[in-house]
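I am attaching a structure below and will ask some questions about it afterwards.
All protein chains of the complex are present and in place, except for one that has been dropped.
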Amino acid sequence: MSALDVASIRADFPILKRTVRNDRRLVYLDSGATSQKPYQVLDAERNFYENHNAAVHRGAHQLAEEATDAFEHSRANIADFIGARADDLVFTKNATEAINLVSYAFLNATLKATRNLPLPDGAERFVLNVGDEILVTEMEHHANLIPWQELCDKTGATLRWIGLTDEGRLDLSDTSLFTSKTKMVALTHQSNLLGTVNDIGRIVIAAKAVGALVLLDACQSVPHMPVDVSKLGVDFLTWSGHKMLGPLGIGCLWGRTELLAAMPPFITGGSMIETVSMQGSTFAAPPKRFEAGVPMAAQAVGLSRAVDYLRELGMENVAAHEHELTVAAIAGLQGIEGVRIIGPTDATDRGSAVSFVLDGLHSHDVGQVLDENGIAVRVGHHCAWPVCRRYEVPATTRATFYIYNDLTDVTALVDGVHAAKKFFGV
Amino acid sequence: MSALDVASIRADFPILKRTVRNDRRLVYLDSGATSQKPYQVLDAERNFYENHNAAVHRGAHQLAEEATDAFEHSRANIADFIGARADDLVFTKNATEAINLVSYAFLNATLKATRNLPLPDGAERFVLNVGDEILVTEMEHHANLIPWQELCDKTGATLRWIGLTDEGRLDLSDTSLFTSKTKMVALTHQSNLLGTVNDIGRIVIAAKAVGALVLLDACQSVPHMPVDVSKLGVDFLTWSGHKMLGPLGIGCLWGRTELLAAMPPFITGGSMIETVSMQGSTFAAPPKRFEAGVPMAAQAVGLSRAVDYLRELGMENVAAHEHELTVAAIAGLQGIEGVRIIGPTDATDRGSAVSFVLDGLHSHDVGQVLDENGIAVRVGHHCAWPVCRRYEVPATTRATFYIYNDLTDVTALVDGVHAAKKFFGV
Amino acid sequence: MYQEIILDHYKHPHGKGLSSEFASEVHHVNPTCGDEITLRVQVLADGKIAVSYDNQGCSISQASASIMYDQINNFDFAAGDKAVEHLIAMLQRNVEPDEDILGDGIALVGVAQYPARVKCALLAWMAWKDAAIQAGAIEEQS
Partner (left out) sequence: MYQEIILDHYKHPHGKGLSSEFASEVHHVNPTCGDEITLRVQVLADGKIAVSYDNQGCSISQASASIMYDQINNFDFAAGDKAVEHLIAMLQRNVEPDEDILGDGIALVGVAQYPARVKCALLAWMAWKDAAIQAGAIEEQS
């Protein structure tokens, strides 16, 4: 028995009523890329525009007040969802910007320190010296890799990384990677390609032992399992709204109060200032310091409604439901000759991203046949190209499950892969 | 006779049906901060979510194709609205990010050149040396000022600015501001506080004469008048969707093909890459190079619909309509004893932002009384604090007009200011 | 929001003008609207804090500064801080206004309905607290 009532959930998602290619039922197995949106979220966003739309934090009239209230209430609600204080939550356009915001805090602090420019108290933690190290893992999404490559290139710091075992887990045997030079450890909570859920507790202990900060890319965890920053021990958490039933165009950065306070701004402009003159400017306290320009208030309201939706389902139930589908998908796919799962085949400490390759057939071709059958999966390197290199596959086919999927969808996937094999005669 | 049929336009805007404070008709005079949205735009965005939602440029299934088509079609349509090629239009979260993207191109090119890191061909144009100059004006919105202050601070370049005449126009008498050291001239097309429309042709000639690039902040022009980059002669154009009937959370950067191609990336991550390995990465061509992460596709679709809406009205008509309201507002306000308009009182080369101060009364108090009467204006420094300093006012009250305003709204404003005077006895 | 009592303070502010004797000076601004206050404090031998200020801004910020002067000039830190905290709580609608603590300040209760104006009402009081702390008023007292 599933932990969720999928039939009634599906009724909330207008897009699931449409058919695709030759009138097939849509089997949407690409929620790892972006989730679909229930009408409740779409209604909340629309209600904002139709009744309260105004530029937030910029006006004294009634609409501006209502819009500001709605925006800040959303911030508090979303923060609460991950066990955080409202003031420690910064809105960005997506997780990618959130991660860049932190990497640029290092760059800007380093540049300003070099030139003796004013910096917030505590900014030393973000100043890099040649030889300092940033530690990532080989399973990172490009969003949590390239910003750090760029930062190292520009500052002379060194990028190091934790490798992967053949089973698709972090290879934590080489503890010499954590050194007194390590300033930041940036890693994913759940790999978007392998499905692996990392042991964050262990990483945090190793990082704290050497005085490094920890940034957790929670793009694939906040939507899928209970996440509580007050328990995780990390310093920064980043994720996107669009993967958790929320609108496109909004992401989140949570940071410890004292760290956000110590960071110089990234994007600068209106609403993030304290005083401005032609000669120079000073900046507001977080979170505003990091939210220059008119923000995506309608999207914050939509995301807040998404959070309520998930809270009502219960994140424990969401995780249990996905676990059930993951077990079935792994079993079903492994039953097909020539299929190799890239990532753990054991469903413990593992989320619902299931990637695989099929002997003799490129994932694009597998994906195309699935698509003809109404099954939407993602094919390619999933913005985690180094993982493909590590397992020496040019690309994988990936199915990802969410609250609106059920065992019928798993069966459709398995049948579809059989069909692809048959069609190409492999 | 007005150039627009305001009554039928108003019927398209759901929010205009609501009342505010003690059941007053909403007189929305804050479109300079953000515009309201017609149902056509809201419907377009919702239709995307309900029928085509997927992560763009990331999947091979039907939804992903439809979403990508919708996104790229929107790009082409929005680009066409300003006379540009689709590939030269980059989507950002707002104009503020768009301007920062360019300022960080300078920073990153400079840092990478110093370290002999790979840069795109032509990136020399973005490398700053100590003593190089960035030229802005005293009427810039913080979004087009602070990024350049920051850039100068971090690179050792010098920020200079064109001052303002008592009438609220650029003081172009001091031509010595344009020198061979000037690398970038960044200025606004229309001041969001003064309403002044700048003579861009003259600035472009002066900038080109010394080999400087020109960035035009078009936040207050693209929504309000015909703008054609093929005629303006500028190198970059930046603006926000939310001020032109579009959704929140989307902005635009247009740049000359060869300049975008020469710029290193700003925010890095997925979808902006060419190849990625742990050792290093290479980047895609523009516009993708500057659009890391899952983009705001639904908002692009909404903005594209907004562009269609404006195109149907005709931007010449929009400008003519606003001109009529501006003339009336200036006359009406000037008829009130103790009112001083901050900005040109002559409506030529002037848009519809009308700012004023009232002797003996702070703008917050004026705004509050107007709000009690259902009139939404903005009070404060309007993110252009240096302009307030220049005219020695702590703040102003600002009315801004758009397609859904009419002469009744102007009368309401004038009556409201009279009421404020009476209430405070000034 | 604009009660008679507030308009009175606004038009005829009490204690406006800077004293040349002071231990610390702060300059606070309300970035959304440009209200500004310069405020000076002097900690007296008995731990009482003498305050003087100059400001510009809206009726609420000016009236509130005038009331602040009436209420807590020559109070010690604990007593002044109690008033500041009470004002904050009142503006967040967490307590009923207490005239014994706030005097005319209870007339500011209407501001709570206008979140954008709360900062105006708090400006002078927060400046007082900041200046008092900088002047070492807390240690003096303990």
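Just so it is clear, A, B and C label the chains in written order, and each chain counts residues from 1 on its own.
Keep this in mind: contacts are C-beta pairs under 8 Å (C-beta built on N, C-alpha and C of every residue); 3 or more make two chains touch, one makes a residue touch a chain.
Remember, it's a predicted structure, so these values are computed and weren't measured experimentally.
Judged over the whole assembly, touch between the missing chain and the shown ones holds for A, B. Annotation: of B:273, B:329, B:353 or B:370, B:273 touches the absent chain (contact as defined above).
Although one chain is not drawn, the whole complex shows that of A:310, A:395 or A:412 it is A:395 that touches it.
Where chain B meets the missing chain, the touching residues are 57-60, 64-65, 68-69, 273-275, 284.
Interface with the hidden chain, as seen from chain A, comprises residues 361-365, 368, 379-381, 385, 388, 394-395, 423-424.
Keep in mind that, in the parts below, only the chains that are shown with their structure count from here on.
With respect to chain B, maximal separation of chain centres occurs for C (centres as means of Cα atoms). Note: centroid distance chain A to chain C, computed from Cα atoms, is 45 Å.
Between the CA-based centres of chain B and chain C the separation comes to 38 Å, rounded to the whole angstrom. Mean C-alpha positions place chain A and chain B at a centre distance of 30 Å. Across the assembly, chain C contributes 32-33, 114, 117 as residues in contact with two or more other chains. Residue positions 364, 368, 379-380, 385 of chain B are each in touch with at least two other chains.
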